[in-house]
Every structure is written in C-alpha cells, then in structure tokens.
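Only one protein chain is missing from this complex, and each of the others stays in its spot.
Per-chain numbering from 1; labels A, B and C assigned in written order.
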Amino acid sequence: MFKAIYRIAWKDVAGDLRRRATLSSMLFFAISVLVVFQAAFEPDRKEALRLLPGLLWATTLFTTLVGLGRVFQAEEEDGAFEGLLLASVPRGVIFFGKWLGNLLLTLLVEFLILPLTMVLFNVDAWAHIPAILAILALGTLGLTGLGTLLAAMTRGARSRETLLALLLLPLTAPLLISGVQAVAAILATDGQVAPWLKLLVIFDVVYLAMTPWAFGWLVEE
Amino acid sequence: MNILKKIQPLVGLATLIALAIGLWYVYQAPADFQQGGAVRILYIHVPSAKIALLSYLFLTAASILYLWKRYEGADILAEAAASVGAAFTVITLASGSIWGKPMWGTWWAWDARLTSMLVLLILYKGLMVLRHSLDDPVKGARATAILAIIGAVDLPIIHYSVVWWRTLHQPPSLATGENTAVHITGPLLPPLLILSVAFILLGLYMVTVKARQIEARRHLDALEAARMHHDE
Amino acid sequence: MSMPINRRVFMILSLILVIGSLGALVLSSFTGALVYFHTPTEALAKNKDLTDKKIRIGGMVQAGTLTREAGTLKIRFLVTDGKTQIPVRYEGIVPDLFREGQGVVVEGTWKNGQDFPADTILAKHSEDYVPVEMNEQGIAKSKESLLKSLK
Partner (left out) sequence: MNPAVTDATDQPVARLEGVRHRYGRHLVLAGVDLNVARGECVVLYGANGSGKSTLLALLSTRYAIREGAYHLDGLDVRHHGQEARERLLFVGHHTHLYGHLTSVENLLFFSDLRGLSVSEPQLRRALDTVGLAKAADKPVQWFSAGMRKRLALARMLLAQPLLLLLDEPYSALDTQGVNWLNAMLTDYLNQGGAVIMASHDPERVAVLHHRPHHLARGILTPLDTPRPEVA
C-alpha cells in the first residue's frame, strides 16, 4: 500500500523533473505574481513586512492552482487514469499517491519562493524563515489535499482551470485566513500563533480524512 | 416526482397567505427607536439569510441521499436547491448592503459574517457551474454531490463566525442555546416570525417549481438521445 | 454490510476524525483571535506596536462628549468600552445610527494614543430592535448588548 503511494508520487515527481514541466511553470508563475504585486503596491520596507503574510499566501495559492491544473494531466495520456483505477489497491491509496506527488512539488516551489520574496521586497525576516516555512507547509497539506480532489473532480471539464479556482477558493478560505494570520502573528512577535495553528491543523485533518473517500465515490462508475 | 406536482399548488397557496399576513404586519409594525423605517429591510434580510443557509442543509441532505441510494429525484432536488439558495444569498447580501449604507455608514465591510456569506454565494455558484461543465450528466451529478458535502464543512464556520469573532455585524437577534433572550421587542417581532415562515414556504415552493422544470428538461434530453439512437 | 472489515474500520476512523475536528472547532473559542476592531483598552495596551498603523477601534460614543464645530462637518467625541476612553476627531458625513450612546467603529491611523484622527466612521448596531414608543427601555437594553459584544 505504501509502496503504491510512493510509486505514484515518484512517477509524478520524477516525470516532472525529467520534463521540467510543472515545477518550472509554477516557479515562474510565482515570480510573475511577485512582480505584479511589486508593481501594484510599490511597498517600502516597512509596508513590505506588513504585506508579507498576504503576499506569501496569495503567491502560494496561485502557484498551487497552476500545479493542480496539471496533477491529472499525466493521467490523460493513453488512458493512464483508467489504468490507475484498475490497480488492486484501495482508491484512497491512489488519491494519496497523487496528492503526495503534488505536495512535494508545491513545497519545493514554496521553499524556493520564500527567500526570493524576502530578497525582492527587501524584507528582513530571515530569522523567521523556519517558522514561516512550517506554517506554509502546514497550510499546503490541506490546500493540496482538497485541491487534488477538486482536480480529479474537474477532469475533462470545460474551462477547468477557472472552475478549479472557483471551487478551491471558497472551500479553502478559512485555511487561507488562518495561514495569513499565523504568519502575521509570527512576524509581529507578540501575536498569538497557537489558535491559528490549531485552526490549520483542524482543516488539514478534516480535508485529508474526507478527500480519499470522496475520491473513491467520485471514480466509482 | 409526482408528489411535487401534487404539493406544489398547496405550498404555493400557503406561501401566498403567509406572505400576505406577514406583509400586513410589516405595514402595521412601528419604526425602530434608532433605525426608524429602515428596520423594515430586516424583514426581508433576516428570513432570506435563514433560507440561504437552510437551502444548503437541504442540498447536503439530498446530495448524501443521492450518493448513497442513487435516487435521481434526490439529485434533481439538490440541483433545484442550489439555484434557490443562491438567489436567497444574493437577496441577503443586497438587502444587507442597502441596510448597511445608512445604518453602518458603509455598503460593505470585510467582517467575518459578510465574508462567509459571500463565500457561500461563491460555493453555490461553483456547484451550479461544476454540474454543467462535465459532459456526462451522471458524472456531473456525482461530482456536484461530493462538492456539496465538502462545502457543508464550511457551514458551521459560517454559522459560528458571529459568535466567535468580534465583528461589525450584530449577533443573531433570535439566538438559541445559551443566549435564548429575544432581542426584538413588542410589535417588531411578529412580522419577523411570520415572514420567516413565509420565506421557508416560498423557498419550498421555488424548489418544487425548479425541480419540476429540471425533471422536464432531463426527460426531454432523454427523449432526444433515444431518438438519435433510433436514427442511427 | 459486506464491506471488508478493514475498509469499514478506516471509514469509521475517518468519520470520527472529521466529526471530532469539527467539534473541536465549534467548542474551542476563537474570540480575540480574529478581530474586526480593537477596543480602546486594547489599543492603549498595544500603543507602541500600533503606532502609525491603520487600525479600527470599536466602542460606544460616550454620552455628552459629542461636539460639532459650528458651520463645518468637523466633530469630536470620546469612544469608550466602559473602562478606557479615546478622543476621536472626524470630518465628514456620519451614518444615520451615529449618535451619543451608540456603538461605533472608527478607522484611522494610530498616533501614539493622542487624538485619533478617523478617516471613516461606521456605526455598530446591537441585535436589539425596539419600537419607537419604548425608547428608554430600548436604549438600556441595547447599551448592555453592545458592551457585551465588545468583550
């Protein structure tokens, strides 16, 4: 079972590194988002520090959407998705495999984007990098979990990228709010992080406990 | 779906009577000591907000039933409830805005209650779009039902947002639980209660109308598909 | 019924996880974690951190403190949460519900606890609806509710 999860994730990550497809588009999309923010707000150092939590999460959300748009693209070639469903493992295992692959790629992009954001916006918060990364990772668990399900749901839908954004945004709104507030609390040094972390954990647990079953119902024909 | 055909006129009649009584009470109700005549907007706003949330509960129940037993009727009711719920969410937001401008001094504030209501509207829209973006109607129905159940997780947050968070929006006036006190006094209360009932009936009526329309359209589609098959 | 036992155990476990987490969410109080506005007491307590930041302060317009400069739209008043008062300056049109003894949320830039120059004034309404004739009772009740919602 774990071998199957690992193998699906490996297939997606290795495939992506070989083709340099999703990872680099996510990365460059994230950079474009940062450029747009810079042009729109032109923040000074102090404003940039205040904007940083929102900036990071908005960039994360947009890049996640790019990644999610492609999660099941590899499965479109030559009926591969059908092949996955014929595997003799529970459907939840297939879901976790796809989720893990997407999660690894998204985390990789986040780890690259965080220092880049700090450099580009002249923000001095280097000491907080591990904490901020941990919060981003915690939020990304649930974000990609729900996102992978929605990506499966919109397979073969018309204008799926727009649809994916339309579905993901309302459902993850509480998670995004908690994520932004948690990072803001870290940066403010006196802020309360704990309640927001609790909220993030609750959402991760709820979404990751529900989505594998939902995936199973979704593919049952 | 024959039962819908039978109950539709009854529900319609009950709605009309309840609305008539309710509106008469609204006409009779005095102005609020602070808000003046604008308090009357709340007679639309509060019941609409109730229906907006109740529709989602209804939709979730129908979705679970559809996934579990695969009754097509449950799916039709879910589809109908989505559009009715969306309509009442729009009414809630619009009437709230119209009340908020003179009272609060702003059309809109990004507080927890307003934000979560807007989120609910986007969710309804997502349900409606998802269904018709998938070419296979059965796949569309199943995906929509699953999305509805996941969205139901957001409902408690919307409901409790006012209780948890210190917001611009006032707490519910007809709260239940530990805060059972009714905050609406004297002749201002009956129209709100009667109109709440009237709006629930109206919501039901709209669901039956919409469901019958969806049923008819699906029947037509099936006939069309069968004819194409014959021609082949 | 005929579902393999393993699968059933997993399904029940997931269900417990979801319901348990949602229960924890509903039961735990997040009050104060996400606020639309600060109370005057909080604002003064966080004085240093808030300096030059755009914030909202919520409270009641202290009775007897609302003054208007004749011939202009300039007003001054004290906003209070029952314990602390903060002087507020504002110029512009105010909402209908804005008056002494009423709930209010003011937006502006915090200047070290001095007069608070408000850019925007929002009236906060309590959940009480009282007919015109029952004025006094209504004021008492809504005052109580408003103070409660500031906690």
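Here are some notes:
Keep this in mind: contacts are C-beta pairs under 8 Å (C-beta built on N, C-alpha and C of every residue); 3 or more make two chains touch, one makes a residue touch a chain.
In this text the structure is predicted, and so the values were computed from the model without any measurement.
Residue in contact with the omitted chain (choice from A:Ala87, A:Leu116 or A:Ala131): A:Ala87. Of the candidate positions B:Ile17, B:Leu57, B:Ala94 or B:Val138, contact with the unshown chain belongs to B:Val138. Along chain A, the points of touch with the absent chain fall at residues 1, 3-4, 6-8, 11, 14-15, 18-19, 74, 77-80, 82-90, 220-221. Summarising the interface, chain B meets the missing chain with residues 137-138, 222, 225-226, 229, 232.
Methods note: only the chains that are shown with their structure count from here on.
Work out the mean CA point of chain B and of chain C, and you get 28 Å between them. Centre-to-centre spacing of chain A and chain B amounts to 32 Å, using the average Cα coordinate of each chain. Chain contacts: chain A has residues 206, 210 touching two or more partner chains. Shown for chain C are the residues in touch with two or more other chains, namely 18, 22, 25, 30, 32-34.
If you check the complex, the residues on chain B that touch chain A are 67, 115-116, 119-120, 122-123, 125-126, 129-130, 133-135, 139, 142-143, 146-147, 149-151, 153-154, 157. Taken together, the chain C residues at the contact with chain A in this complex read 7, 10-11, 14-15, 17-18, 21-22, 24-25, 28, 30, 32-34, 49, 53. Contacts from chain C toward chain B in the complex involve residues 18, 22, 25-26, 29-37, 58, 94-99, 102, 105, 120-135, 137-139, 141-142, 145, 149-150.
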